[in-house]
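Once you've had a glance at the structure underneath, I'll fire off some questions.
Incomplete set of chains, arranged as in the complex.
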């Protein structure tokens, strides 16, 4: 049923997105069309990822999903960097971290928890990820903020570049650890779960899944880019500040693909994949997208230091502390989802008023 | 023996409180009388709560105790709000959080630990509560502090109101979660403990317990209110600042009822109740008393934003981080109690000197 609605939305929304953008229709109308189209495309990404997750195991499936979801963000941010909109880039990085940790994980825990009384996920992965969240957000983002207060611009930029290189190297090391040297070392607890999942029949084959995933992601990227250009008018119309658009709107729309599939996974009780999407995507934003953007910014006219506003930084740090406390036991329920969502709403109100 | 002393103290203290207040005796003498009376009344509240806890189970028993204890605070704070003493209200909220987390839990762990080498309590409850502590104190209290730095007064108040409504809704959701949807879901570990407690014979019956509890609480409220009016003179006499009186004195006296019963429970090795009193009471202050006061303040001449001083906020945040680290393993001993007490003394010295 939902799948049919998504097919219809894409069949109608995608051409309308192209036509409307060429014919310069009203920005507010296009905003709605773009959003619905992306949500529908997210449905396809969800199904394709799920099929691939069954074929390739929950970890690689989740990793791929995070990659495809963040490709969209990376593209949007590069265009923004080119235009010198550093504030928007940092705000949308913040928004991705908050959106993934609080909104995506919160919705997954909440929706999954409405169906299942208790859901569990890999406690080793949760611990591994929590260490990286502390490293990336609490160490690598906080240090330049505090140190730059008594540094000149050049030294701040050198520190930012140094931290960015270390973040990327550690991100690569994390992949080596997970996929090569310690593949399967920390999974004695849920062997049975994995066995069960391996026995499941994927909806689509490997090739079809990859084609759908690629086509959907490219379409999402195309539509997202157009969407960005409607933000100014929509912001003026609805009274949204630049910061609010960066942190909340770009993040929700830019991560819609992941939202969709994470919640679907949670509803199907595949919490390992849902958590991997939410937290894995956060880590990819913090340890890969953010530092890559810092380094890429060196080739543009305005270089971007890894220095957030205090409101952005404290939001991310408190979100990380909350998510770790809630996820580190490898157990979730509707209430824990609600706590994460409530934190997201509080920060949303804050950024709206700022 | 101790019970007899308490009866004598109440029989002497309660009439003296009424007479002394009417005859305008010296504030310093009345201060001592009020304090002793409240401590004695706390003994009755402890015994009544214990009886009720046996009849109704540790969770409801602890919840009731926290409610009765905080009723006193709520009443004092409403009178202070009416007088426009916003600084004192925020300071006494801070003091309640610090007092419950560090002093009550610290004394419980320490006194209980002197008798028992290791004491254990429900690890699921500890995790559940730790998530809420992070949410309430680290997210909901820190965000308005940081964001209000670049906000005007109106927006700060709007943010405070929004956060207050979310806190109250989440507090209600937490009750639904604990008492309705997930009642008994997270308790597989201590079934035997609960069985044993159910087999215990309560000192008083249900009706007698409720009557004693109600009468003692009303008396505590009456005496506490009088006590507040002695603070100015006592402060001048002993050189205590307003902030110190709010954070330390109001909190100790206002929570004496809970202190008493939590420590008694710990001494009887009922750590589930002791921890529920300390942490549950903290959560009730942060998620219910504080936001209710913010909303009530709208009806008075001076409205109160949810913005603490940095000293208050950092004290609460570090107290929460310390308490979580110490309690999350569901195990306590005298040394862990001493660590919490040491943190309380450090903050006490700080607020005394500030």
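Letters A and B mark the chains in the order given here, with residues in each chain numbered from 1 onward.
Keep this in mind: a contact is a pair of C-beta atoms (placed from the backbone, for glycine too) under 8 Å apart; a residue touches a chain by one contact, two chains touch by 3 or more.
What you are looking at is a predicted structure, and each value in this text was computed from that prediction instead of being measured.
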Identical protein chains across the whole complex (2 displayed): 3
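Everything below uses one rule, namely that only the chains that are shown with their structure count from here on.
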Touching residues on chain A, where the partner in the complex is chain B: 117-118, 310-311, 314-315, 318-319, 321-322, 325-326, 329, 333-336, 338-339, 342-343, 345-347, 349-350, 353-354
Chain B residues within the chain A interface of the complex: 127, 130-132, 134-135, 138-140, 142-144, 146-147, 149-151, 155, 158-159, 162-163, 166, 169-170, 173-174, 177, 181-182, 185-186, 324
